[in-house]
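Here the complex is missing one protein chain, while the rest keep their positions.
Here is chain A:
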Amino acid sequence: MDFIQTTVESFISLIPVTLAQSLILSFVVLGIMIPFRTLNFPDLTSEGAFPLGGCVCGVLLAAGAGPLTAIAAALVAGFAAGCCTAIIHLRFRIHTLLAGILMLTMLYSVNLRIMGKSNLSVFGQPTVFDWAPFMRPGFPASKIVIAGLIALVVFLVLNFYFKTEKGTAIRAVGANPDMAEAQGINVWAATIGGIGLASAFSATSGALMVQSQGFADVNMGLGILINGLAALMIGEAIVGKQTVLRQLAAPFVGAVVYYQLVSVCLAAGMPPPDLKLATGLFVLIMLAAPTLGRSRGPLPERETIRE
């Protein structure tokens, strides 16, 4: 009985902190969803773009730049990284996953170069979370309000964009690139722009994270991709992915639910080092689920990840 009570108590006390964290990380999930689902381009760049955004933001904050400037710079850096991945794939015909691994490996050195050391404290520097109306700075509520507002704006803008003429063309590139090209759509431009945008979101998430936690670290992206995938799958299981609206809502809903689940596990006493194993197993089970019930007949030819 005691165990359950302490678990519930510590979980409840963690809810605001976890919620703030999950809203900030929802942008990475969005940065994973766009390549995987909208563009049909399984992409790992976010694992490197997230710390890239963090490092750029950290260095600029430490140099006295404003928090918005720092985020904008992180966004641009992330966009550039995503564009590179897309170009590596398109120009050299290298598999998207390998292109992403190349980028994230190279980005590790770039991130270290940017910061000059492996971590950097920016504690006490001004952040966007100071601007929450009626809030004491530093309190989780201000982070929830600011990150939530940004998430809401991004969600609404993307939901509008993907239904415009240009946005429909981008979705066509993911649905059937040959057909898109035959309908006069520049597949290269759409892919490069789309992957760039996705990495820009991942980098923005890293920048917000740095401002939230008060330090930047080159290793802050470790495992973020699998966390993001797990969150995306939970989100899709809850809200579905049949329409633009649902597909776009999935990353945000998924991020919030996933990090609360992680919080429950931690509150129940699961050792933090086991977390990545648990998350990995979870993603594996989610991906494998459709094939588990199959008792006879050959396995489907298509890779699960591309569905």
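In the analysis below, a contact is a pair of C-beta atoms (placed from the backbone, for glycine too) under 8 Å apart; a residue touches a chain by one contact, two chains touch by 3 or more; residues count from 1.
Rule of thumb we're sticking to: contacts and distances are computed from a predicted model.
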Chain not present in the shown complex, as UniProt names it (candidates "ABC transporter ATP-binding protein", "Potassium-transporting ATPase KdpC subunit", "NADH-quinone oxidoreductase subunit J" or "Nitrate reductase, gamma subunit"): "ABC transporter ATP-binding protein"
Omitted-chain contact residue, chosen from A:Ala20, A:Met33, A:Ile150 or A:Ile185: A:Ile185
Listed residues A:Ala62, A:Ala169 or A:Leu287, member touching the removed chain: A:Ala169
On chain A, residues whose C-beta touches the chain left out of the figure: 161, 163-169, 171-172, 175-176, 178-187, 242
